[in-house]
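Beneath this line is the structure, given in structure tokens, with notes to follow.
Every protein chain of the complex appears in place save one, which is left out.
Note that the chains are named A, B and C in the order they appear, and that numbering of residues resets to 1 at the start of each chain.
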């Protein structure tokens, strides 16, 4: 979807401000949100990123990084029915009234060991039935698509021409699949866009953009 | 510039919510801001719209329409030196402490009559030295530009093909001109983009986009 | 939920900043209270969609005027006494049985002030600006206007100084109405293109 998250090439975000000696987590709750987001064994309906991308543009821009993660995990639990809106509201009200109250604890060393040794559930290379259509060095074009759900084909490369740089094997396409369907598995390419192709006369000197494109993102010239 | 204001085609802004029996101005200050923005005889450096587009994306999205106008007029007076930051801060502090205090008045019926009868200072057709390059019916492409300042060539049409629909005469180009230079005057065209050219397979049926393009926005195929 | 109506800067803050600015402009002699008062009064009382409705009703009943209006909107509209800011060139778009026109401004909120006054909030909303060019039929359907796919939808993005006014179709059965009765049928929304003109009551 063409939401605010797809911000490659935009103006209007000011300067980059590195922080000296930055801690991994600035607040204790951020680390706990990170762990809950990654290790709660319940998938987020539609996908974690899509849940974040569906936030309104203003909420997205006014929420910090781990607030977005908290939103995605919480909303995912609500939508998958594991948590009810009423009980969540009740808990929030209770901690608002009792901000120093401890969170209940549950200990299970064995489950923890298992969860941490499990291989990450992230996408891994699969087998596609598609023959790679494009040889290395071939000029192709990124398709001009505007799907209403999650895609990994960002706006700033759509419709622009690029060169196939490498074959990366077969991978599940990360876009939100049509309802009820699994993720398609397609050849993945590394492609190269010349900066002038992306930014015209406003491009900086001697630079290029590399990005990974599934086969269905590309069309012959 | 590719700021958040250039939002044609974006997702993430929710539903359109018409208001029944909407007043012209919802608050008294809005009408007064409108009048000050339009009738204070001091140009906003760089242009009124550019001043708004330079707001950060978050400030833009969290400011209402007339707050943006208030920002552009105020910031313009500061940057042109008619108002000093300190005196503005002092006034704001004073009205914060005295919210019901009246604003001073100045009456000048003659100047008011003159200001209202003056022709709008907006751009009017001028004379270009450029011959129109494109005949009606010709296929051309909107250029892929990413200028750092104001432009009227929105992102969603850049790089896409269109048909010349009409010649609209010669007009000053509204883009922020290079420092110290006046606005160029160029032939202006009305062009037509087929919806599929803009949105690919995600386009709705049987629709097209008409938009006005200065000659330098277009390139031959 | 719309992004437009809920904002974090409170209107009270804006009011204070507006008062501060007005005070400084007045004290420095850059504007007069009369001028501000009169501009506000004009847009609240004189310059509004009734102007456009008069133009439309005249075009419905006067074929010569209709031809002029479609050929040179600016002059034909000036003939009714309407001109000024955001009206230096106005183009009138004719809705027909086969073509429906819809006006938007994606970059800001350009609008033909002399004939429609200042735009409503929905026209200025981020949702309308973002969506009208990409999914005009869906937007129209949310306004209650479901158009057959036979009808070509033309979206006009007002990005230059040209402003656009839609000439809606005259509703069937209104041929014998008076000018005043016709004017009453022409809503603001029908001249933006998100509605038809109203039928006879």
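As a convention for this text, contacts are C-beta pairs under 8 Å (C-beta built on N, C-alpha and C of every residue); 3 or more make two chains touch, one makes a residue touch a chain.
No experiment lies behind these values; they were computed from the predicted model shown.
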Absent-chain contact - pick from A:33, A:145, A:164 or A:184: A:33
From A:44, A:145, A:188 or A:218, residue that would touch the chain that is not displayed: A:188
Residues in subunit A touching the chain absent from view: 5-19, 22-25, 27-29, 31-36, 38-42, 49, 52, 61-67, 70, 73-74, 77, 82-83, 87-88, 91-92, 94-96, 99, 103-109, 111-112, 115-116, 120, 122-125, 152-154, 156, 168, 171, 174, 188, 190, 198-199, 202, 204-212, 214
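Just so we're on the same page, only the chains that are shown with their structure count from here on.
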Computed distance of Cα centres, subunit C from subunit A, in Å: 40
Where subunit B and subunit C are represented by their mean Cα positions, the distance between them in whole Å: 16
Contacts with two or more other chains, residues of subunit A listed in rising order: 2, 56-58, 62, 146
Touching two or more other chains - residues of subunit C: 1, 3, 7-8, 126, 134
